[in-house]
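Note that one protein chain of the assembly has been removed; the remaining protein chains are unaltered in position.
Lettered A, B and C in written order, each chain numbered from 1.
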Amino acid sequence: MGSTFGRALRVTTFGESHGGALGAVIEGCPPGLVLDLHAMQAALDRRRPGAGKLGTSRRESDRVEVLSGLFEGRTLGTSLTLVVRNQDADPSAYEALRDTFRPSHADYTTEARYGLRAWAGGGRASARETVARVAAGAVAEQILAHLAERSGRATPQIVAWVEAVERVEVAIDSATVTREAVDQHEVRCPDPDAAAAMETAIVAARREGDTVGGVIRCVARGVPAGLGAPVFDKLEADLGKAMLSIPAAKGFESGSGFAGARLRGSAHNDLFLPDGRGGARTDTNRSGGVQGGISNGMPVELRVAFKPVATIFQEQDTVDRQGNATTVRPRGRHDPCVLPRAVPIVEAMVALVLADHWLRWRGQVGE
Amino acid sequence: MGSTFGRALRVTTFGESHGGALGAVIEGCPPGLVLDLHAMQAALDRRRPGAGKLGTSRRESDRVEVLSGLFEGRTLGTSLTLVVRNQDADPSAYEALRDTFRPSHADYTTEARYGLRAWAGGGRASARETVARVAAGAVAEQILAHLAERSGRATPQIVAWVEAVERVEVAIDSATVTREAVDQHEVRCPDPDAAAAMETAIVAARREGDTVGGVIRCVARGVPAGLGAPVFDKLEADLGKAMLSIPAAKGFESGSGFAGARLRGSAHNDLFLPDGRGGARTDTNRSGGVQGGISNGMPVELRVAFKPVATIFQEQDTVDRQGNATTVRPRGRHDPCVLPRAVPIVEAMVALVLADHWLRWRGQVGE
Amino acid sequence: MGSTFGRALRVTTFGESHGGALGAVIEGCPPGLVLDLHAMQAALDRRRPGAGKLGTSRRESDRVEVLSGLFEGRTLGTSLTLVVRNQDADPSAYEALRDTFRPSHADYTTEARYGLRAWAGGGRASARETVARVAAGAVAEQILAHLAERSGRATPQIVAWVEAVERVEVAIDSATVTREAVDQHEVRCPDPDAAAAMETAIVAARREGDTVGGVIRCVARGVPAGLGAPVFDKLEADLGKAMLSIPAAKGFESGSGFAGARLRGSAHNDLFLPDGRGGARTDTNRSGGVQGGISNGMPVELRVAFKPVATIFQEQDTVDRQGNATTVRPRGRHDPCVLPRAVPIVEAMVALVLADHWLRWRGQVGE
Partner (left out) sequence: MGSTFGRALRVTTFGESHGGALGAVIEGCPPGLVLDLHAMQAALDRRRPGAGKLGTSRRESDRVEVLSGLFEGRTLGTSLTLVVRNQDADPSAYEALRDTFRPSHADYTTEARYGLRAWAGGGRASARETVARVAAGAVAEQILAHLAERSGRATPQIVAWVEAVERVEVAIDSATVTREAVDQHEVRCPDPDAAAAMETAIVAARREGDTVGGVIRCVARGVPAGLGAPVFDKLEADLGKAMLSIPAAKGFESGSGFAGARLRGSAHNDLFLPDGRGGARTDTNRSGGVQGGISNGMPVELRVAFKPVATIFQEQDTVDRQGNATTVRPRGRHDPCVLPRAVPIVEAMVALVLADHWLRWRGQVGE
């Protein structure tokens, strides 16, 4: 069941790193949407390893095929199935790992859970799994645009970027940052100096057969007030789950996060001001656009911490399947840093959460 | 739907701060358990405001009543219903808030979501809601003990404590800390000096009508390897959702968290060592007991950031329901710091996640 | 999990025949509804055993209490909890059944499933469980009225009646039958002659310590076209599940049912005619208002077969918990025929299914 996400918009993904294909079945999509397949492909292209120096050498065209749910260009409202075929699978690089557990990978735990694993390329635990998320997220973005249009609102803008790599960190203005600006640099940080420094850090680590982690920040502007639910399905709880389900994510902050925990209430509270249209806005946004688990109309702001990639090209101590001490020195094709490619994944998961909660809201309250 | 949590062990909670009662219906509980009602009551008593100087003055006895699912002391395996009656509800303190939104509270967003709200005491958004979580978590702990016993394992030990309040922070040895040690101090930090400093900080803030936030750390020792699922229901994702659904939580870390994002892979990876029983353990635990979203048998470690309580006893700018600028100065009974009372809530939610995943695992894989 | 029903409108019930209370938590209810508690109580009163000669002698006032989800008379949109306390529980009559399985009851199977059972009065398997369904169904009817009003439609009318008892059978005009007409006779058949004959049959069976079964028919008029979903959640599939989950139900028909299976397509098809408002109606209604699993705007028609009550006051062969042959002669208070009291239960379950699908539809498609 671990491969299904969402309630009113429900995505079930499938596929292993070196299996036949990856994909997603989306249920609950509103009918009649003219699906923009170019936008979907563009989203997948953003996730693909680039031709640059920061990513894996695995080459996949990641062409998305719509197997069901679309008729004459429009969504039918029934199961929408997206498939991306694997092309450049090369299990041979993993033969040596058949009986050995890579440190800080899912090899050992997958066997503990299931009693076996697809040892080629991480199988279901591979970051390649996220291709299905990005495809589904691209649909979710179009659903958000549809819902916004139907209710006379502007389309929400979801923008993520790399805020930190290793010890390089930069503050970006979340009110104005755009995907275009983010994509100016291969590392997906919109600040030229920081981007250069991050790139330097990644290249340095790669040179030493090592890897780096970092932090991605994301903002969703134009989210209407009222998304989320009290108690367990708070918007932050669902966003947090979404982010922490991304491979290598180990931390999540909403709004002020850990830093906010050091403040006093008088310094942390966001005061309400009239918004001039009969409603309210806040003068600051330490809440990150969410109060009591429900969006308040201000930008939704979050941060995700990613650990360094576990696959380093150095010899490491480990054990084999029989429990004997051994060493491993992985081969295969791996990113020295997942952050740049995780940017569209973060955006996709945010889009899925927002579209799900918007549809839940519409169903319960109407418009 | 926002009031249901879990899949194989499913908890549905209900109740408002100043309504008739709070409670939970638990589905999926194994049958035949001799339910220890004293342990459940003890858990609720830990969450109750103490007689000390740190908590609210609201006095609730929080007696738990089992309405269904128990017969001659044993669980039937069908809906187990727990109810706690409200006794000291005093809506009069909230009359002034009927038309005014308290800053950084759920007042405004609840109206945006539902078009109305129970203005007395925060209604469903009140931290009083967590009484149902603690009652359900006490059942989950007993389920964990049952599952451990049936599979010949030691019972998992879940211990949370206050690691930081405002700027006071302390490192505690997670390998040995106990609930007894934690409960030695009203602030629920097991280190005497840190506890004293935290208490001083809280009292100082209260004196100024202000509030403080902080960080809770939690460890679950004795969690078997194999709990969690790849992709969306990673153990960290479900733990993160559980924690971020607690009122005032704004951040979550699993294992090394945000600090780990600054390390290189070679410094972050947890090397495997033979455990002497044919399996493996890791020499370090930066993974926080979870790799690839599945537990690896090492202690599960997490941290939760709580913002300062939004209700401060100072006059603040806000707007009313008509969108006019006004000010508010809350009355009512509130904690100046939720951390001490959030400790058993964090433990309860961890227990619910672990019991749910253990039951899911048993169902799919058998034992 | 067997105690939760529905997706967008989700009801979780609890309680045993001789436990403390029965009840339901309803999630997904639209907010702001002025809940008519008198209507809810009236529904429960219809299910209660009457003062007449056809029912059990157990006396329960079945007062419904709203524990949560209601504020100043309006639904909050969060968990709505309804509780009915047991008052006239008398487990003593069941002491003899502690170790003996009553034929065609749930005693044996409950132990096979759970390893234990609440032997007093059938526990969770008792028909008394349906009090929670009727309470929840009364809320569902008000949700239907709300949804109809918001979309400018007439409120759907759900009417069930006893069509057959033992071998007495009668055809009633489903286009005009009303609850008032149904309630004219204790047996809940609107035809005076048939009602008298049914009553005679029931009394005759009771006199011999025996019981009878029968058939209930139900119509829902004013259901908008478009409710239901293709594939698994066809409206008939969900209605069928709802009906077959009622204690003692063993058969279900939608529209022409088993009789329709004998017809040719040319005799069975419902031809479309212009409805004079730009849409269509059918000249006949063998489809029972559902085609391809989705409502077509015609009256939804169904029938449910109930087996005779298993508790007969005659000595019967059976086995005890040790597997030894023995005999049993039940005591306790039981209806000789469940049909009259099952009428409001059928209506309640139909209301729950329709409200759930209407909310699902609104969420996915909007209005």
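By definition in this document, a contact is a pair of C-beta atoms (placed from the backbone, for glycine too) under 8 Å apart; a residue touches a chain by one contact, two chains touch by 3 or more.
Predicted model only: the values in this text are computed from it and were never measured.
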item: Given A:Thr81, A:Ser266 or A:Gln314, the one touching the chain that is not displayed; value: A:Thr81
item: Candidate in contact with the missing chain, chosen from C:Leu9, C:Leu44, C:Leu80 or C:Ala125; value: C:Ala125
item: Selected from C:Leu54, C:Val170 or C:Ala310 as touching the chain missing from the view; value: C:Ala310
item: Which residue of C:Pro156, C:Gly293 or C:Pro344 touches the chain not shown here; value: C:Gly293
item: Where the missing chain touches chain C, by residue; value: 1-5, 7, 13, 101, 103-110, 112-115, 124-125, 129, 164, 166-167, 205, 208, 210-215, 224-234, 236-245, 247, 249-258, 260-275, 277-280, 282-283, 286-288, 290-297, 305-312, 314, 316-319, 322-325, 360-361, 365
item: Touch residues of chain B, complete complex, unshown partner; value: 8, 28-31, 77-78, 150, 230-231, 359-360, 362-367
item: Absent chain, residues of chain A that touch it; value: 1-4, 10, 12-16, 19-23, 25, 27-28, 31-32, 65-71, 74, 76-81, 83, 113-118, 120, 123-124
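Assume only the chains that are shown with their structure count from here on.
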item: Chain A-chain C separation of Cα centroids, rounded to whole Å; value: 45
item: Intercentroid distance (Cα basis), chain C paired with chain B, Å; value: 39
item: Cα-centroid distance, chain A relative to chain B, in whole angstrom; value: 26
item: Shared-contact residues (touching 2 or more other chains) in chain B; value: 1-4, 13, 113-115, 124
